[in-house]
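Submitted below is the structure of interest, expressed as structure tokens.
Here the complex is missing a single protein chain, while all its other protein chains stay put.
We call the chains A and B, going by the order they appear; numbering starts again at 1 in every chain.
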Amino acid sequence: MKELLNIKNLYVQYNTDEAVVHAVNGVDLIVHRGEAMGLVGETGAGKTTTALGILNILPEQVGEITEGDIVYDGKNVLNMSKKELQAMRGKQVSMIFQDPMTSLNPIITVGNQIDEMLLLHFKELTKEQRAQKVDDILKLVGIPAERKHEYPFQFSGGMKQRIGIAIALVCQPDLLIADEPTTALDVTIQAQILQLMKQLKRELGTALIMITHDLGIVAELCDNVSVMYAGEIVETGTVEDIYQRIENHPYTTGLFNCIPKLDSNEKRLTPIAGYMVDPTDLPKGCKFHDRCPYVTDRCGRENPKAYQNGTHKIKCFRYESWGEGDSI
Amino acid sequence: MVKYILKRLLLLIPTFFLLTLMVYTILSLSPANPAFMRLGTTATQEQIDEINHELGLDRPLLVRYGTYMWNLITKGDMGVSWVMQTSVYKEFMERLPNTLLLTALALLLTTVVGIVAGVFAAVNQNSIGDRTTMILAMLLISLPNFFLSLICQIVFCLQLRWLPVTGAGSLKHFILPSIMLAASRIAGQVRLTRSSMLDVIGQDYVRTAYAKGCSKRRVVFYHALRNGLMPVITNIGNNVGNIVAGAVTVETIFAIPGVGSMLVNAVRSNDIPQVMSPIIFISLLVCVVNLVVDLLYAVIDPRVKLQYR
């Protein structure tokens, strides 16, 4: 498979009046064409920031990429001109956002919002051709085409997310970033949306970055998984590598322990001890050492490198024996 | 929509009557007696009674109010000034165009400059342009109108000789007054537009728009502006009331014979017929403008429009 996206040593910080928030701290990530990558981690781990970085739409004046490269299809996103960026966004890389309630413009009809993508990226299409495409994509996501003249507030949450997906897919991008697309939806709708995404991925062959904190979704949808903690990827590998649950980063283990198991008698879930580190004041050494049950003196002094075993990479001294691999 | 407009227009009627009645009552409660105003210290009780009778002041308040309104509605008769004994209608109509022009210009200025500057400041948040705009707005809001007018008169009329100090002869005469009238409201409008636009620019759907590949211009004007204008438009309705009220001072300073100065003079002399017509005009204007604003709202926001169906 051909490499589509290559993030190298990415550092992103948010400069607010009160403090500097270190949101992403040296992330390396590779996504290939057609590959589905799950990006997992708890809230504030830097998943969305990484995604916004790929599109270079970090909040103006606040978000700042201090180091690193994002190479998309051979071109560095960070060096692209405004024009190139605009041409890339939506056309080659598009994004589905977390909250369908707020991510659609409330005063523009959904049809026009989908149509805008075509207007921006397929200027050669006639009005009728565009209308046809809008109808098609609506049908594809399961919304009657005649409802395209309605406004977002006239749709339910799940329907809105379907529209979000339609917007993201209408230009048939090479890479789709889905930022917790189901978090804001209730469970039955979640299942429908996931089903839809699975189907679309199969039909359109789009590469996917699935951002979620739900390990279940990843297992269902993704080929590879990266686990993020405090702005770093602490573990990456194929779904099999990670879900075997034999060798995992202690944080990943913690995440797995948070999933209720139907077949077990345990009454209580085992949460990870302590709290997420303060991104304005990151600890030295391994970011997870405060919460890690296997912590050693060394963890507080030195940040572990990525140790590799086949496709599986873990940033933890416990797997030092694997030998150093490419950074993650 | 038509039904809604009709409903709103119908609602104007009780508002109108309640308002005029209130004004009429308050004016009548004033200790000032128009008979004394005309007769001076040499008034005898007999003369006072005679004038009171002539003006209908010996009848109950509600009867007087009723008569006034009846004459106004059925005959368009605004009565006769108690002090000057001249037709109120004639004077009112003579002054009306000046006030309409002044307030229309000021409102246009407020709205256009306020929105443009506000959007500019919001889009370029924290830039030098933004800071300058905000400091200017702060200055305009904190300088009293008469003081600002005086300074501008000295600079533009006396030093530079660009504009006339007083009068209402040509459009040129209205330039400075309308700017002065708009000044403090522009400041408010800029600040409101800026914060409203900033709010919208921070919304998820604006991020969506960027992610779609929209240019900044398209994001601002197509996606953000209309959403950001909602509270701004409500404010335009409020501005009309404020501007008409401000016209009172500005008309006096710049010697523009308008409805505002008519109102001031009439209130000073407790000349009820003379007070009523400007008040009715102002209140109707504010009511109608607010109706228009509500309708505008519906044009811009489909959610509101659907409510009115």
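In this text, a contact is a pair of C-beta atoms (placed from the backbone, for glycine too) under 8 Å apart; a residue touches a chain by one contact, two chains touch by 3 or more.
What we mean here is this: contacts and distances are computed from a predicted model.
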item: From "ABC transporter substrate-binding protein", "Imelysin-like domain-containing protein", "Cytochrome d ubiquinol oxidase subunit II" or "ATP synthase subunit a", the hidden chain's UniProt protein name; value: "ABC transporter substrate-binding protein"
item: Visible chains that the absent chain touches, using the contact criterion stated earlier; value: B
item: Of B:Ile48, B:Met69 or B:Leu148, the residue in touch with the unshown chain; value: B:Ile48
item: Given B:Pro14, B:Gly40, B:Pro60 or B:Gly76, the one touching the chain that is not displayed; value: B:Gly40
item: Contacting the left-out chain in the complete assembly, out of B:Leu108, B:Leu139, B:Ala245 or B:Leu306; value: B:Leu108
item: Chain B residues that touch the omitted chain in the full complex; value: 30-34, 36-48, 51, 83-87, 90-91, 94-95, 97-98, 100-101, 104-105, 108, 150, 153-154, 157-158, 161, 164-171, 173-174, 222, 226, 252-258, 261-262, 265, 267-271, 296, 299-300
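Heads up, the rule we're going with is that only the chains that are shown with their structure count from here on.
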item: Residue ranges of chain A in contact with chain B within the complex; value: 52, 55, 57, 60-61, 82, 85-91, 94-95, 97, 99, 102-109, 116-117, 120-121, 151, 153-154, 164, 167
item: Residues on chain B engaged by chain A in the complex (per definition of touch); value: 125-126, 203-205, 207-215, 223, 226-227, 300-303, 306
